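Presented below is the structure to which this report refers.
Missing here: one protein chain of the complex. Every other protein chain is in place.
Which chain is which? They are A and B, in the order written, and residues in each are numbered from 1.
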Amino acid sequence: MTGVVSPMAAPAALRGAGAWKPAELLFWTLPVIGWFAFPENLPLLTQIAITALFALSLDLVLGVAGMVTLGHAAFFGVGAYAAGMLPAYLGIGDPLLGLVAAAAAAALAGALTSPLMLRGSGLSQLMVSVGINAMLYEAANKATEVTGGVDGLPGVENTPLFGMWSFDLYGRTAYVYAVVVLLLLFWMARRVVRSPFGVSLRGIRLNAARMPALGVPVNRRLAVVWTLAAAYAGVAGALLTQTTQFVSINVLGFDRSAEVLLILILGGAGHLYGALVGAVAYMSIHHLLADIDPEFWQFWIGLIFIVVVLFARDGALGAAARIRDLIRNLILGRGASR
Amino acid sequence: MTAPALETRGLCKAFGSFVATNAVDLRIAAGSRHAVIGPNGAGKTTLVNLLSGLFRPTSGTVHIDGQDVTRLGQHERVRRGLTRTFQINRLFADMTVLESVAMAVAERQGLGRRFWKPLASYGAVMDEAAQLIEGLRIADAAHSRTRDLAYGKQRIIEIALALASRPRILLLDEPAAGIPTRESRELFATLADFSADTTILLIEHDMDLVFRFADRVSVLVGGALLVEDTPARVASHPLVKEVYLGTAQHV
Partner (left out) sequence: MTILFDGIASGMLLFLISSGLSVTLGLMGIINLAHGAFAMLGGYVCVVALDRYGIPFPVAVLMATLSAAAAGVALERLVYRRLYGAGQLDQVLFSIGLIFVSMALARWLFGPQPQPIRLPGWLQGQVQLPWIEIGVYRAFLIVLGLVVAVTLHRAVGVTRFGARLRAAVDRPAVARGLGIDVDRVFVVAFAIGSALAGLGGAVGVELLGLDPSFPLRYLVYFLIVVVVGGSGSFEGSLVASVLIGIFDVAGKYYVPQVGSFIIYTVMVVMLIVRPQGLFGRPSP
């Protein structure tokens, strides 16, 4: 092989791939706008941020690495209970310590379940994820002395954040706390998916059969991202516990697993931002529908599932990209390509 | 005498009652270009799958440089210098050419577990990927998405991905399948440039290509080795003419 470095060896577009685009910075002004625009609704906005983090965690396994799971609430729940038990039983009320403990507990659950998930593929993988979720739900349901069972685990008291900001009645601290954690974890996820490791995960999603022939231990990589995503989901669960000061058994519910899947698909899987956009869209729709029609909102949510599958399969970001392409083609007069 | 680069001993693979590979003893000397030919259904691709570790043999062993690798998985054999291409493209449709080749290069450099710095910031990886792409004369497609490329170009990427792992032993499963004769000539010329000291095991249908490219030829029939010799002598072997070349001319 020759030692000549070609002129295309430094493709500027790729070198700059790590930089934040203006559109991204614009997106992150939304939480600030939300703070000023909806001061009465901060608890709802906090919920959105938590849901976004949960969907982001699913995007790591499903959107990036291509593992289909219908039991992601398992890890959300583990994190939620971990963050609840720490103050309730050990009297450790520091929220940051709670997050770390939740992440560790969920990561452990992820590491333990990853061999089960990686045994099969396709339908059996999906079923395993449902089974694990159901097992944990039932365990939490029956271990009433520890979890409170269906009555939930009340009285989760957290000490002030950094010893300075206590969780106030209006949810101001909670909101800022949740958004900052989301931003921090998003930034990390963004780095991870652009790294060699992240690119190899994309490779596995696009063609899992080729990767071993490039020297990639596919199952080991998937086990790592499964564990990482579990930790992310655990943090999301912990945020819910800390901001609502209560753990309901619903944190482990099958509906939650199904819902987060819809949110991710609604926003568009594999882009990270899809998870955030999906969470904002879904939670807003949910909130509005439940306001307008408290009896019947589930019908509309179900209808959204159906419509998304039939007509908007690549999600909001995909739809946006198609509209953008269309406009660009119209302006440039090239006509619709593809 | 040093151990052959790649060797099989009594290699068998059965799918139920169907024996796809039958007691194959193959020795491929380091640096040689060894072709395996045979009629359709002779078990050529099965052999490649066994050598690369995609399949586990029913019995028998596979050795790289004299070391038994029968129990090693595909990725572990790649680490030991054995890489393959696929008869049917296995590419990364949504990645650009540069991205997918850079990914393969990063894996070879052992960077696949790095999770913090962007892949594009690893200069050594990007340079090597760019060089490889240029060397294979597909530089103009470097930033195109794989799915948007013509089949002939995709076929070259299939090979580029394998070369990215800098194999000492390269298994080529019909690399020129489905591309026009003139292009396949070019492809083989490039391959010859790129892999001067690589041991190559080639599966190919085009006899002209085989006889020009290979220095040894094995004939596989019904999963078993029939003959192994130089191209010229295989071509004139009466048994080979009967079972293989006789039918091949009608295809």
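Heads up, the rule we're going with is that a residue touches a chain if its C-beta (ideal position, glycine included) is under 8 Å from a C-beta of that chain, and two chains touch if they have at least 3 such contacts.
Note that the structure is predicted; figures quoted are calculated from it, not measured.
Counting contacts over the entire complex, the absent chain touches A. Listed residues A:I92, A:A111, A:L126 or A:V146: the one in touch with the omitted chain is A:L126. Note that of A:L44, A:A111, A:A281 or A:V308, the residue touching the chain absent from this view is A:V308. Of the listed residues A:A111, A:V146, A:L183 or A:A258, the one in contact with the hidden chain in the full complex is A:A258.
In the full complex, chain A contacts the hidden chain through residues 62, 68, 70, 116, 119-120, 122-124, 126-128, 130-132, 134-135, 138-139, 141-142, 254-255, 258, 261-262, 265, 295-299, 301-306, 308-310, 313.
Everything below uses one rule, namely that only the chains that are shown with their structure count from here on.
Note for the complex: chain A touches chain B at residues 1-2, 4-6, 8-11, 13-15, 17-18, 191-192, 194-200, 202-203, 206-207, 209-218, 221. Of all residues in chain B, only 52-54, 73-75, 78-79, 83-84, 86, 90-95, 98-100, 102-104, 106-108, 111-122, 125-127, 130-131, 133-135, 139, 142-143, 161-162, 164-165, 194 touch chain A in the complex they form.
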